[in-house]
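Sharing a structure, written as structure tokens. Questions coming.
Here the complex is missing a single protein chain, while all its other protein chains stay put.
Letters A, B and C name the chains as they come in the text, with residue numbers starting at 1 for each one.
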Amino acid sequence: MTAALLFLAPSRIAAEYDWLFWILVTICGLVALAIATFIVFSAIRYHRRSENELPPQIRGNIKLELTWTVVPLIIFMGMFAWGATLYFDIERPPGDATEIYVVAKQWMWKLQAPDGRREIDELHVPVGRPVKLIMTSQDVIHSFFVPAFRIKQDVLPNRYTTIWFQPDKPGKYHLFCAEYCGMKHSGMIGYIYAMEPREYSLWLAQGGAEGSLASTGEKLFHQFGCANCHHFDGHGPCPDLKGLYRRQVLITTGATVVADESYIRESIVDPGAKIVAGFTNYMPVFKDRLTEDQLVALIAYIKAIGPEPGTQQPSSAGDVPQGYGAQPGITGPGTPGVSGDQPKAH
Amino acid sequence: MTPVLETAVAPNYLNETHGIRSWLLTLDHKRIGILYVASITVFFFLGGLFALLMRLELLAPRAWLLSPEEYNKLFTMHGIIMVWFFLIPSIPNTLGNFFIPMMIGANDVAFPKLNLLSWYVFNLGGAITVFALVRGGVDTGWTFYTPFSTTYSTTYVTAAALGIFIAGFSSIMTGLNFIATIHRMRAPGMTWFRLPMFIWSHYATSLILVLATPVLAITLLMMAVERIFQVGIFDPALGGDPVLFQHMFWFYSHPAVYIMVLPGMAVISEIVPTFSRKPLFGYTFVALASMCIAVIGFLVWGHHMFVAGLSVYSAMGFSFLSYLVAVPSAIKVFNWSATMYKGSISWDTPMLYAIGFIGLFTIGGMTGLFLAALGVDVHVTDTYFVIAHFHYIMVGGTVMAFLGGIHYFWPKITGRLYPEGLARLSALIVFIGFNLTFFPQFVLGYLGMPRRYAVYPIEFHMLNVLSTAGASILGVGYVFPLFYLVWSWKYGKKSGPNPWRATGLEWTSDSPPPKENFEVTPVVTGPPYDFERMREELGLG
Amino acid sequence: MAEPTVSKRTYFFTFLSLLGLTLLTTLLGFLDIGSLNTAIALGLATVKACLIAAFFMHALHESRTVRVVMFAGVIWLLIMISLTVVDFMSRSW
Partner (left out) sequence: MAEPATLILREQFRTPVQQRETATLGMWIFLATEVMLFGGLFLAFTVYRMYNPAAFIQGSADMNIMLGAINTAVLIGSSFTMALAVHSAETGDRKLLTAFLTSTMVLGAVFLAIKFTEYYLHYLDRRVPGPGFSFPGPEASRAEMFFVLYFIMTGLHALHMFIGEGILFSMILRNRAGSFTAEYHTPVELAGLYWHFVDVIWVFLFAIFYIEGLHLHGK
């Protein structure tokens, strides 16, 4: 494990990361070594030989000062640019990534695939495909950290943050919580299993069925009466949700917001926060009536409502074409699906 | 009148008045400095004890000595006590208090009563924090991140925050006092560019103290209000934003890093010239570098939040500014090194600590470059890499500088010399123990061991054992000076006013100095670090 | 020190201006002019603060050092607010 981590980067990002990291180690190591050598050399070479010594009184040298101001600055700017480029790569998921919804709570990770598969503290993914994690927390701040892929992202309550990775080598990789979250913080550990596609389909076949995330969401959409107002013909009293995801929405204050996961979530739990221009808010507040898991399902459903009702929304679920909505949902071996969750006492 | 008789009866700040009252009610900046030494020594060993217990627990991957709850409380209390009750006051309130007035030729700070009040307020804050500890401890981490601290933790968060809040006022008083002192109390002829570097660095430190500490105070106050009344400020369940808390917290706590390290740089900038017998190389650049650190240091707090949900563009800005603040630190390192070049270098203990400081601070600073690079930070932040990084700055930097400074100024403070051989030995032990403790942690962090883990996967075991072994050596290295310094206060060799042949005004006064510091107000006519004046004294005239 | 720093007359006019500005702030507040409301309220508050500082607090007669301290306080406040707000504004970009 240790050796694998150091020398065998299991993803493209990790390989690029290691390049930058070890170049930084080399540059900084050489400079540190040079400084240390210079100091030790001076300390020995110019060691005081008699109490009466008075060395030449040199007070400075402008050229030297400018050199060691400007040269580090240039090197630093290079580091900054390279680091920022890598960061953009880490932060911006490719459009065709499989979306996994992550709900963190003290002290476990709940991960759900679009086809409804639920896992706890474990995630099985096929190699060679990008995976995007859409994460939220039910309680305090957590942080999703997979050292092998060199990714980390804090998971916040009341908001969605995202991170992505694409395993290129099969293996079992540690998943840690990296933001201190209370008593069993160090127990909030899991594994990412990256599998060859063939093994992955075998593994998929073992699990039991459960509806897809979007179909669960659809049930909730009717169960909570959302469909009574949100019509898909554009004539209802409330905004039409067709093709809403990723669209620019004009709100009453005159500003526009992008209808991403966080906006949809906010509009469900606290409908009055950003009202679509031209509408009056009649919607009840769902703040304490939906669990994070139910919210995730609803959002998956709303995202799945394409421009025409009933069609699948292509961009968000792009990488599971054959299975989306139709294929029976599957639970990973040995991980019972969780439905709902325990109420959290404050 | 024989010299012996003169030194035996010369009235000084220590023997002029006697008794507990004369100490507890003193307005003399030198005595207040010593009161602070006593306080922070207690807190240092308390915080160190917590660290030792943590290292012991981490000797095995599973919980064998402490439960996870106990471990969580230990790292929290270690952080709180070391940051606010040792590092921040460590050098400014002890050596700074003692020597700022002496170095600028004043006979006290601008506001002596405020100075004494600051010590009492500091101890009150410390007492409340220790009370929180005795009653059951705190488990939020020293960063008090919401909503864990406001809603979920069931420990003594409010009491600990109150202790820190109160200690913050002590910081503000000290910073205010130093700024007023440095502006208004300088001796005739002591212009800004004749000030020793010690003063410049402390001036920069004080700026940060007064401008950053109030923000910590209000942040903790808001957190406490939220916790006590359960109204929403930062908790998202109540309509708040926890990232706002992090912004406010790091607006203070990042500059606070410079509060801790700038005074260390102050001490090193005195020791290196004295023991190289050469003026500080590039004086103006080092002075301006201190000011740049103080100002730019306020613009970089976001680099603690690169994975915390900060916007990508904001992160880019903070990363860029973080690289800018690295430049002045680099300038300082280069100038200290250049000062040694072609000097007449003695290997006395303070110089050994200074050399150690430069080396360790360089490593600490350079690993900071890793953390400032956005993409690199993602993997190593919140891991042991960060722990190692800031311990190289705080322990390898500030604590080394503090020990170096205590040894350097010991003859002036007490009039006695410490035992040189023993001191060199313990400097060596500290250096070895330190590196053995913290270098493996860089590797641990790169391998992905998250911080604040009470138990950890087995693959991290070997490096943790190494680190714990180092910690036990480090502990010994810290206990040594405590004993021999106390011993030498009474039994050490008499030092005379200027045992190191240093140049500052403080060395022109007796050791220990008289209560009013100088018999007559000194008049300054030349630049600092003027070793030429010594030519005659050295018999080279 | 026989000569007072600021004359009674100046104090009185400052006082009147402050009262006038308060009245103006309040009256303008009743107009519905969108986000200009906030801008005007804060702008007039800044003018009032400057008047108080300049005349009541003798800022105009203070040394350069003191003026630097004043500006430092304000500038640092602006740094804190602006850099934080930039994060919140650019999150949805």
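One rule holds for everything that comes next: a residue touches a chain if its C-beta (ideal position, glycine included) is under 8 Å from a C-beta of that chain, and two chains touch if they have at least 3 such contacts.
Small disclaimer: the values here were computed from a predicted structure and weren't measured.
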Checklist outcome for this item: Within the entire complex, the undisplayed chain is in contact with A, B, C
Next on the checklist: For the chain not shown, which residue from B:14, B:103, B:179 or B:505 touches it across the whole complex?
Outcome noted: B:179
Item to check | Where the unshown chain meets chain B, residue by residue | outcome: 101, 106-112, 172, 176-177, 179-180, 183-185, 210-215, 217-219, 222, 225, 229-233, 238-241, 244, 247-248, 516, 521
Checklist entry - Which chain A residues would touch the chain omitted from the figure, given the whole complex? => result 252-253, 270, 272-273, 281, 285, 287
Next on the checklist: By the contact criterion defined above, which parts of chain C meet the unshown chain? Give residue numbers in ascending order.
Outcome noted: 1-6, 8, 11-12, 14-15, 18-19, 22-23, 25-26, 29-33, 37-38, 41-42, 44-45, 48-49, 52-53, 55-58, 62-63, 65-66, 69-70, 72-74, 76-77, 80-81, 84-85, 88-89
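The definition used in the following text is that only the chains that are shown with their structure count from here on.
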Item to check | Centre-most chain [mean C-alpha coordinates] | outcome: B
Item to check | Length of the line joining the C-alpha centres of chain A and chain C, rounded to whole Å | outcome: 44
Checklist entry - Counting in whole Å, what is the centre-to-centre distance of chain A and chain B, each centre being its mean C-alpha position? => result 37
Next on the checklist: Multi-chain contacts only, two chains or more: what residues does chain B have there?
Outcome noted: 243, 312
Checklist outcome for this item: In chain C, the residues touching two or more other chains are none
Checklist entry - Which part of chain B faces chain C closely enough to touch in the complex? => result 183, 207, 211, 215, 241, 243-244, 247-248, 251, 298-299, 301-302, 310-314, 317-318
Checklist entry - In their shared complex, at which residues does chain A touch chain B? => result 1-2, 5-6, 17, 20-21, 24, 28, 31-32, 35-36, 38-40, 42-43, 46-49, 51-61, 64-65, 68-69, 72-73, 76-77, 79-80, 82-91, 106, 139-141, 143, 145, 147-148, 150-154, 156-159, 161, 174, 176-187, 189, 346
Checklist entry - Along chain C, where are the residues that touch chain B in the complex? => result 65, 72-73, 76, 79-80, 83-84, 86-91, 93
